[in-house]
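Got a structure here, written out as structure tokens. Questions coming.
The full complex has more chains than appear here; those shown keep their coordinates.
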Amino acid sequence: MKVFSTSFSLTSDERTEVSDITKLIHESIQQFPISNGIALINTLHTTCALFINEFQSALIDDLKGLIERLVPERGGYRHYDPRFSDCERGNAHAHLRAALLGRNIAVGLSNGELSLGRFQSVIFAELDGPRRREITVQVMGE
Amino acid sequence: MKVFSTSFSLTSDERTEVSDITKLIHESIQQFPISNGIALINTLHTTCALFINEFQSALIDDLKGLIERLVPERGGYRHYDPRFSDCERGNAHAHLRAALLGRNIAVGLSNGELSLGRFQSVIFAELDGPRRREITVQVMGE
């Protein structure tokens, strides 16, 4: 049993930016001599999300619409109130959206490939951009 | 350390159908000679969800009510607009509901059993049925 990990960074241009990182994850994994096991994909930040879904441009627009409707950017959050917080970024909505979308993926590896379906992409959502972010990929198996 | 994986399929009759698959997962796991480790439960599809909760019929009705309220089936999604998408199934709501509910479970295995509490079931939610789906179960440990 071996354990390996690596990381890569992503840069965004927009306030909210959703990217398909499947190819970057594949490349990260293929450098390790592991055929069967699991891959953990994580990010060390609290205002972005990682999840698996279909990456289709109109659907991503729908997703952005949904999170703005459920967790509006201007929602009168206490996180911005100087009496309670020293937050200067105005990013409570990004924290809350991240709590709904998740940021932690565990996927099987078989024959050296991620076990993903035909329409499944690993998706990274920057919720408080533009920013540079680190994504970590850890692989365990044999 | 050993790694095994298997899969089984599920068929649904309804547009939205929520099933308790705990017994199927137990049966999948018991065929492998692993006492302690972890089990990853995943599905290779993007319009269904996997999560752990209590499986009680009235509560499942409440869950269906919640997802219809948060992500209505008829929500005017761009995913259906032929200018932006070739989606023919009208299933944006199913993708978005899957993003909220999750589709990725990692549970400990101890003494050959899933570490689940008394009221915990592994629940599969078909969000774009009726359809046949594949669930994969991967087990790592010793």
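First chain written, first letter: the chains are A and B, and each begins at residue 1.
Everything below uses one rule, namely that a residue touches a chain if its C-beta (ideal position, glycine included) is under 8 Å from a C-beta of that chain, and two chains touch if they have at least 3 such contacts.
Since this is a predicted model, take the numbers as computed values, not measurements.
The complete homomeric complex described by this structure file contains 3 copies, of which 2 appear in the displayed model.
Definition applied: only the chains that are shown with their structure count from here on.
One finds 20 Å separating the Cα centroids of chain A and chain B.
Chain A meets chain B in the complex at residues 1, 36-38, 51-54, 56-59, 61-63, 65-66, 70, 100-102, 105-108, 110, 115-120, 140-142.
Contacts from chain B toward chain A in the complex involve residues 1, 3, 5, 38, 40, 42-46, 70-71, 75, 77-79, 81, 84-85, 87, 92, 95-96, 98-100, 102-104, 106, 136, 138, 140.
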